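The complex appears here minus one protein chain, its other protein chains still in place.
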Amino acid sequence: MDLLQFARGPALTWAATVFVFGITWRLVGILLLQRSPDFSEARNATSWLGAIKLIVTRSWPRREFRQRTLFAQSVGYIFHIGLVIIVFGFAPHILFFKALTGLVWPNLPSAVINLTSAITLAALIVVLVRRLSHPVLRLLSNFDDYFSWLVTFAPVATGMLTVAHFGARYETLLAIHILSVALLLVWFPFGKLMHSALVFISRGTTGALFERKGASI
Amino acid sequence: MNEPDTLGAGLAHSGVSRRSFLKFCTVMASLMALPPGAAQAMAAALSQAKRQSVIWLSFQECTGCVESLTRSFDPTLEQMIFEMISLDYQETLQAAAGEAAESARDEAMKSSYGKYLLIVDGSIPTKDGGVYSTVAGVSNHDRLIDAARGAAAIVAVGTCSSYGGIPHANPNPTGAVSVSDIIKDKPIMNVPGCPPIPSVIAGTLAYFVTYGKLPELDHIGRPKVFYADTIHDRCYRRPFYDQGKFAKTFDDEGARNGWCLYELGCKGPTTYNACATIKWNGGVSYPIESGHGCLGCSEPNFWDKGSFYRPLSTPLADNAHIIAAGTLGGIAAGAVAAGLSRKHQTHIGEEK
Partner (left out) sequence: MSTADIDSIHPLELDQPRFSVKNPAVRYDKQGELPDVQRVELAMRAFVKDFGAVAATYLESCIHCGMCADACHFYVATEDPKYTPIWKLEPFKQAYKREAGPFAAIYRVLNLKKKVTVEQLEAWQELIYDSCTMCGRCTLVCPMGIDIASLVGLARHGMNQAGLVPHELWAVAERAQREGSPLGATPKVFKDRCEWLADDNQVDIPVDKVQADVVATMSSIEIMKYPDSIVATAKILNHLGLNWTFRSDGYEATNFGMLSGNSAWQQEASMKLIHATIAAGAKLLILPECGHAYGAIRWQGANIYGKPLPFRVLHISEFLAENTQNGAIKTKPLDKTLTFHDPCQISRRGGAIEAPREVLNGLGVVPIEMKDTRGLNWCCGGGGGVVTIHRADPIRYKAFQIKMRQVDDTGAELLVSSCSNCRQTFDDGQDHFHWDKTMLSLLELVADNLEEK
């Protein structure tokens, strides 16, 4: 078995298994914790509307916070959108999802993907530099933050090298790329990358609770 | 048969013109990207060269490699090769049979000991004492070891002798292995392909005859001159890949427009061979040009790398079951974790 076979075969299989196992474990482990009933008289009965409202509106900063958070929000947006474009717009990736889910959608031209990848990498580097240099971020950051950055950065970087056939033979690059994705999948449930799922639960929770009170969301 | 000693004389004898011969040398030299002047050197060397003694052993094979060589489009090429060498043993091509054939080989091995070129096609079965393929009561394994002893170099022609090939595919019932799995002390060149391109076989033979050694090889024993680039690198459909234009089925608009076959499982990006440049049938076409993705036949284990129609970027295995199991396991683990946490909380509550 060569490296690519290992990557496409057992590595992906086990990574995907750990991925779903960890995600469900973590989500179920959180959601099944105790929930106390709220007997207070609701100001607004349709609290779910608040959940949706917060999930949607928290996607951009309020005017009051815009000035102070503009840079962080912008860079965050750039690499998040970049990742979405790369992950879901690149033809070989769509094939990957097709093999897993059967779903297909049109792909973007490779030139767009290449440009996006370069921008995303740059944004990720900016994010890292900021994390290392901003006093607040440096204080808050732990292993999870840096490792999660690494496993996000690695697939983009190796993916670009693979497409460019740069640095090693294509099958080696492709294998490393897939292995880096496998690493991402394995780490995903255990670190902060889970925010991609938790963001909806967390925002929804606050949105619903606050809407009930009529509090600001 | 009274054959001329040198290649030049032989060619003249067979009615091959000097012009054709030079053309052959030029083509070979350019195929192998040899420096300018090499064609002249090759022509000079070849015409003076004594015909190289070659012993060709066929093991677990389908004769496709020999067919590829002998049915090559250009009859001159075939002729060139057989003028270049003295094929002392080749079961398919030789007129002799039975003990006459065997003794011809033994004699060649003895008279050209240490000088002859050993060509092997087919893999070597090793299971159960190698009984799955024998010639004249001798297993392929033993024959190979015997013949390799006096060989100057070994050329493994075809994917089977290079890497085990189809007989080696799962579950490999005969325990088939490649030449290099058995022979460790001789220079071995692999010329993989199922079958290999005829010009590649010819070119490497011409090189050996010209320079008396094997050309530079890559990390899995292939001559770099022919196997340096992937099919994908040299594919005329590559621009469509770069633009993200892919045929989705074999008869859609994209397929008719000649778009990239990546999504249809083309293995071009991971296959190192010269198909896209030299092409087949005298340079007429190659699989991708005919509308089918590359199978990756010149790569080790090509038969075991999932469906030919499975795109490279997809997982090899069908993971649905294990993913479903993982999900259920995760739900169970999560429920247990939450349960323990709640129990812990109740416990603290009661203590107070």
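Think of it as A and B in the order they're written, each chain with its own count starting at 1.
The working rule: a contact is a pair of C-beta atoms (placed from the backbone, for glycine too) under 8 Å apart; a residue touches a chain by one contact, two chains touch by 3 or more.
As the structure is a computational prediction, the values presented were derived from the model and not from experiment.
Across the whole complex, the hidden chain's contacts among the shown chains comprise A, B. Residue in contact with the omitted chain (choice from A:98, A:134 or A:165): A:134.
In the full complex, chain A contacts the hidden chain through residues 25-26, 28-41, 43, 54-55, 58-59, 61-62, 64-65, 68-69, 72-73, 76, 134-142, 144-145, 190, 192, 194-195, 198-199, 201-207, 209-210, 213-217. Chain B meets the missing chain through residues 333-334, 337-338, 340-341, 344-345, 348-349.
Definition applied: only the chains that are shown with their structure count from here on.
On the side of chain B, the complex with chain A involves touching residues 230, 232-233, 241-246, 248, 262-263, 269-270, 300-301, 304-306, 310-317, 319, 322-323, 325-327, 329-331, 333-335, 337-339, 341-342, 345.
Considering their complex, residues 1-2, 4-5, 8-10, 12-13, 16-34, 90-93, 95-96, 98-100, 104, 107-113, 165, 170-171, 174, 178 of chain A touch chain B.
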